[in-house]
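So, chain A:
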Amino acid sequence: MTEVLSTHGLVARYGDFQALYDVDVEVHEGEAVALIGANGAGKSTFLRAILGLLPVKPEMVHLDGKPIGGTPTDRMVQKGVAIVPEGRRLFTGMSVSDNLRVAIDQTSRLGRKGGWTLKRLYQLFPILEEKAKTPVQSLSGGQQQMVSIGRALLCQPRLLLCDEISLGLAPRVIREIYTALPEIRAHGTSIVVVEQDVGLAKSASDRLYCMLEGRVTLTGRSEEITREQIGEAYFGGGHAVV
Partner candidate 1 sequence: MHGQQDNIPRESLLQARNVSKSFGAFRVLYDVGFDVYRGEILGILGPNGAGKTTLFNMISGDIKPSGGEIRLGDVQLKGEPPHRRCQMGIGRTYQIPQPYSGMTTFENLLVASAFGGGRSEAESYDYCAQVLRDCELIEKANMLAGSLTLLDRKRLELARALASSPKLLLLDEIAGGLTDEESKDLVKLIAQIRDRGVTIVWIEHVLNALMAVADRLLVLNFGEKIAEGEPKTVIADPEVMRVYMGIEA
Partner candidate 2 sequence: MTSISTTVDQATPPVVNVRRQTLSGVIALSLFALIIVALATMAWWAKTGTIRMVLELCCYIVAAQMWNMLAGYAGLVSVGQQAFIGVTGYAVFVLAQTFGVNPFLAIPLALVVPAIVAIPCYLLLHRLDGPYFAIGTWVVAEVFRLVASNLGWVNAGAGMSLGVMRDYSGFERNVAMSILCALMILVAIGGSYWFLRSRYGLALIAMRDNPVAASSQGVNVRRLRFMIYVAAAVGCGFAGAVYFMAQLRINPPSAFDPMWSNVAIFIVMIGGIGTIEGVVIGALIYFVADRFFGEYGASYFVVLGVMTVLVALYARTGIWGMISKYWDAPWFPIRRHLMVEKEDRS
């Protein structure tokens, strides 16, 4: 399998504070990779570093084998990396369709081709079509998450980064959203999911990485990794999960 994204000794800092230490992660084509770990482990920081929201050296991040670390976020999106950010980050004051149109505008401006259309998206999340004219701030949390996913898909990504998309959602809604992931992969899109919920992360991924304190402490095939291994990697040595 060819690598879509890989990081090599990725280091990131906020001012004087180092948040990531030598992180090596790779994502192959068509693969779903999960990133788990406690709060503050560096998962979101990792995504931000890839997306050019933190200063990193070019050779630390490779896309299709080419060094691209530190490329501005909008250029990363143009190269086919889209994100469903933590907290959804929708454009408040704008309607559902306008939120989605922003992404369509940009891909058409740049002439990026891809399989995602508004119609197809509405098939995936029918509720969004119903709410097309509604301002996003009056949607429920789950519907907002769908808009956020939709906005990322309309960027026609080859690699989709999902940052805690289950956060604060009801289990039923989480299931609904996670069932969309295989459909997205069917388009040939590789996925990185950042999750706190280990069960969800395991079931939605082929491989997983566990992070602790800015370092990768465990990696392997999702179905092979045991709960005890995760517990140890999740909280640091010696702790068992419940």
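Candidate entries met the following condition: all candidates are chains of the complex that A comes from, given by their letters.
In this text, contacts are C-beta pairs under 8 Å (C-beta built on N, C-alpha and C of every residue); 3 or more make two chains touch, one makes a residue touch a chain; residues count from 1.
Note that the structure is predicted; figures quoted are calculated from it, not measured.
> Given that every candidate in 1 or 2 is part of this complex, which one actually touches chain A?
Result for chain A: touching candidate is 1.
> So in the complex, which bits of chain A are touching candidate 1?
Against candidate 1, chain A makes touches at 15-19, 38-41, 137-141, 164, 167-168, 170, 196-200, 212-213, 227, 235-242.
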